[in-house]
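Take a look at the structure below.
Apart from one protein chain that is not included, each protein chain of the complex appears where it belongs.
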Amino acid sequence: MMQAKRAGHILSLENIRKVFGGVVAVDGLTVSVEKGSVTSVIGPNGAGKTTVFNLITGFLPPSAGRITYSGRVLNRLKPHHIASLGIARTFQGVRLFPQMSVLENVMVGRHLRSKTGIFSSSCLPPVLRQEENRIRQEAIDWLDFVGLKEYAEAVAGNLPFGNQRMLEIARALAIEPHLILLDEPAAGLNSRETIVMGELIEKIRQEQITVILVEHDMELVMDISDRVLVINFGRLIGDGTPETVQDDPDVIAAYLGE
Amino acid sequence: MQGRDTAGLIALILAVVAIPLVIRNDYYLGVLIFTAFNCLTCIGLCLLMGYAGQISLGHGAFVAIGAYASGILTTTLGWSPWAAMGAGIIIVSVVAAIVGVPTLRLKGHYLAMATLGFASIIHILAVATVDLTGGPSGLLNIPRISIFGHQLNSDMQYFYFSWAVVAIGLYVAFNLINSRVGRGLRALHGSEEAAASLGVNITAHKIQVFILSAVYAAISGSMYAYYVNYIDPGPFGVMHSVLLVTMVAVGGMHNIWGAFTGAVLLSLLPEFLSSATDYLQLMGIAYQPDYDILVYGAILLLIMLFLPEGVFDGLGKAVRAGRRMIRR
Amino acid sequence: MKKSIFALLFIVVFAVSATAVYAEAEPYHVGCIFAVTGKASWLGEPERNTAQMVADQINANGGINGHKIVLHIEDTQGENTRAVNAFKKLIKKHNVCAIIGPSRSGTSLAVVPIAEKEQVPLLSCAAAAKITSPPEERRWVFKMGQNDSDAVRKIYDHMTVNKISKVGIITGTTGFGAAGREQLKALSEGYGIEIVADETYSPGATDMTAQLISIRNSGAQAVINWSIVPAQSIVPKNMKQLRIELPLYQSHGFANIKYAEAAGEAAEGSIFPAGRIMAAKSVPADHPQKTVLMDYKAAYESTFNDHVSTFGGHAYDGMHLVANALKKVGNDPAKIRDELEQSRFVGIGGIFEFSPTDHCGLDKTAFEMLTVKDGKFVVLDD
Partner (left out) sequence: MSHSGLTDIIQFMVMGVQRGAIYAMVAMGFNIIYNATGIINFAQGEFVVLGGLAMVTLTMALNLSLPVAFILTVVAVTVVGILMERLTINPVGQPTVLRLIIITIAVSILLKGAAMCIWGKGSHYMHHFTDAAPIEFLGAIILPQTLWIIGILLCVVIGLVVFFNYTMIGKCIRACAINRDAARLAGINDRKMVMLSFALSAGIGAIAGIIITPIIQMDYARGALLGLKGFGAAVLGGLGNSMGAVVAGLLLGILEAFGAGYISSHYMDAMALLILLVVLFIKPSGIFGSSEAMRLKEF
């Protein structure tokens, strides 16, 4: 905790509001995330957690408020631009490129870390493109990181679900982010896979990558988080270490009293 | 480039080398030369439709610009055919950027209608700017193209030339789709959101591919002009653009070989139908070329309804299913 | 025993039939490419019909010096690419000795380079002057269609007589219309005629009000409508609706009775130059063309139960020119070309006089000024 504080904030939301045609999804959310920490966002279904992720990564423009990342305002930036600043994400329910191979999926993740343009891509054969080999090698390294190296040539859509999830994380890590947003990483995983996922998140933190995750699996959340944010109706109703949040009466009310 | 594509390309080159040894008739070679032009345009269009997920109903106009740039610059300004072709490519790139940048920024298929309107405008301009394009009377005496000072006079020479260009076009396309940019595009096709979250600039890639595909069309138009030596607005109408889309969709838009197959099949179809007319007559069917349009429409509709991945993919599936049957 | 009788019988029959086949001389292969279908089928259909009819007549009369004519008809659909393919098919697959067609100027110009390269005589049924000029680059190309420039001269002659010096022109944006516009502009100065308004319309136009108002406001004394597509009949209709009471001149492209029918009474009194076939009946009996006109008209109309047209006439002239040449020099393309170049022929389109510098062979006397009277075309009597 103390260490993280010294490192400073990597992401701050100030008074963020998002309205969909009269429905308020996020209502004046203000929160900051420390560099190098693992932060979990929890809350009942429809609380606005995924919307917050979409706001941070530029998939939705906020209706009001300000999002800053390492001193930069993200509000009007496009998703690919935000990715280039070092924010990676995964999606609720996994979005792979199902027709491409496992390796190719991760190679797409190296997009930002390579720069061959349309002209040299099309006119130079791959053997003359050293970059192509570099991308390939780095992608294999990331597959190794999540333990999927042996599946490199498989078609992504044919992987078992748990591995698809791992692959999606490998792909997101391949952009070498400073901040990674994981949307329900353990959903649909069995208990053994969930443990592996917990270990992977720990491993990611050791790479100095800040992690924010939305998760329903409380055991996992309590296990890995430095800090837990509780959201309901687009508002922050609880904030603190796993232990303090667990005992917070508002949080208990939100979960049980609904 | 992947193994199968390399093998396909080599097979194509061998076939191209062999065909004139068997078929010496200029009529058949001529038909195959026009087929090559369509193939080239369709390879480009396939990159746009299959890989950027956009539809252009204006590729006929890019063919026209390529053809007219070559025609005008060689006849009225006396440029060399190669320089004129280069100029055509540059003009088409600029024009494609002007059309593509605003419409591809938008979500959805605004490009389709913008290109359709654009194609009509180009056709009207070709007709109306008589001083520049010769209007409906067209441009005469467009020179033949030379390679290393050797003018391509016979159909056989032009056959080799045009199919060599197609082979290069295929090679470039395969390189592209197996490169960083191509991966980005294929990723787009899988999931636009996921691709964007990895930093793939969707808009920029779509625009680049649109321009590249327009360049394919421009080269094809330019080669058309040097082959026929005469151009008028006739072959570049909106219907031609629609036909090109039909070729790509029928062959299979998610695979370059599919688009290639579609272009070959539909380019040969009218010649086939006209040869078949006599036989159909014997069977009691009075077929007229007027019905071609119905045949095209029906083929396109049936393919889209029952084989949405196109003939090529359908054939592949049939072959695989057949093999499985045999193995059992 | 029985077997040998059969065998003998077989040999005899075979021998007799074989001699019968060989007694007939090898047929002459003649090619035709017309826009039989497609947008210009109103040109190609009568041409195809006529060519077939002429070939049948010749064959019925024993052919040419005993050689039957085999006609190979290809359809261009009015498209350049198809025309090029069809043209090569005729030369390379059917080995024809001469080709009649194509129907349109555009398709004709598209095949001209091949005719020159392959050295096969081409008798185009289109009108544009560029098809046969410059003559040194068009050694193998002839055309049956009357010159646009001669039609313009006919109109301007008539205007000069009627003291019209300011005209508004409205032309279609097809090859025919564009060529007419070019000639109208080029020749006006020589006649002291000023073009005060220059308007166009596309083949798909539906309403010429705006163009006609511009012409009216330009102070024109007459309107010239120059087109070959059906849309041209909208011009007289709109003029009548707008109550523009200027004399209306039209081109020889109007010489299609269906256009007069479409325009209805609005077309009454409009004046246009046309080949004499359009008013064959009112051509004086002593005119050299009279017999051939009446014969063709009678034959065509009884065979096809349709009105005769100028375009069919082009095919008629082309077929007979080729037939005459075949009769004289046989089926060597080069000899046919040389023969055509010095032909004199009284045909449907006019009295052809070809020369090395003139592969059209017609002048403005090929035209007669016609008018519409009671929905029919008649020779205009001044």
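Going by the order they are written in, the chains are A, B and C; count residues from 1 in each one.
The rule we apply is simple: contacts are C-beta pairs under 8 Å (C-beta built on N, C-alpha and C of every residue); 3 or more make two chains touch, one makes a residue touch a chain.
All of these numbers come straight from a predicted model, not from anything done at the bench.
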{"item": "Chains in view that touch the one left out, judged over the entire complex", "value": "B, C"}
{"item": "Of C:H67, C:R104, C:K143 or C:R216, the residue in touch with the unshown chain", "value": "C:R216"}
{"item": "Touching the absent chain when the full complex is considered, from C:E118, C:D148 or C:E199", "value": "C:E199"}
{"item": "Identified contact with the non-displayed chain, of B:R24, B:H109 or B:R323", "value": "B:H109"}
{"item": "Sole contact to the chain not displayed, among B:I10, B:L77, B:I121 or B:A318", "value": "B:I121"}
{"item": "Where the missing chain touches chain C, by residue", "value": "39, 41-42, 173, 199-202, 204, 206-207, 209-211, 213-214, 216-217, 230-231, 234, 241-243, 245, 258, 262"}
{"item": "Hidden partner chain, residues of chain B it touches", "value": "49, 53-55, 99, 102-103, 106-110, 112-114, 116-118, 120-121, 124-125, 128, 238-239, 242, 245-246, 249, 253, 290-291, 293-294, 296-298, 300-301, 304-305, 308"}
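In the analysis below, only the chains that are shown with their structure count from here on.
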{"item": "Reference chain A; chain at largest CA-centroid distance", "value": "C"}
{"item": "Gap in Å, rounded to a whole number, between the CA centres of chain B and chain A", "value": "42"}
{"item": "Centre-of-Cα separation between chain C and chain B, whole angstrom", "value": "35"}
{"item": "Sites on chain B at which at least two other chains make contact", "value": "none"}
{"item": "List of chain B residues in touch with chain C within their complex", "value": "25-27, 30-31, 34, 124, 127-128, 130, 135-138, 140, 228-232, 234-235, 270-271, 274, 288-290, 292"}
{"item": "Complex contact set, residues of chain B against chain A", "value": "1, 172-173, 175-176, 178-184, 186-187, 189-191, 193-202, 208-209, 212"}
{"item": "Residue numbers on chain C that touch chain B, as the complex places them", "value": "36-38, 41, 74-75, 77-82, 84-85, 88-89, 91-93, 105-106, 109-110, 112-113, 128, 130, 173-179, 181-182, 200, 202"}
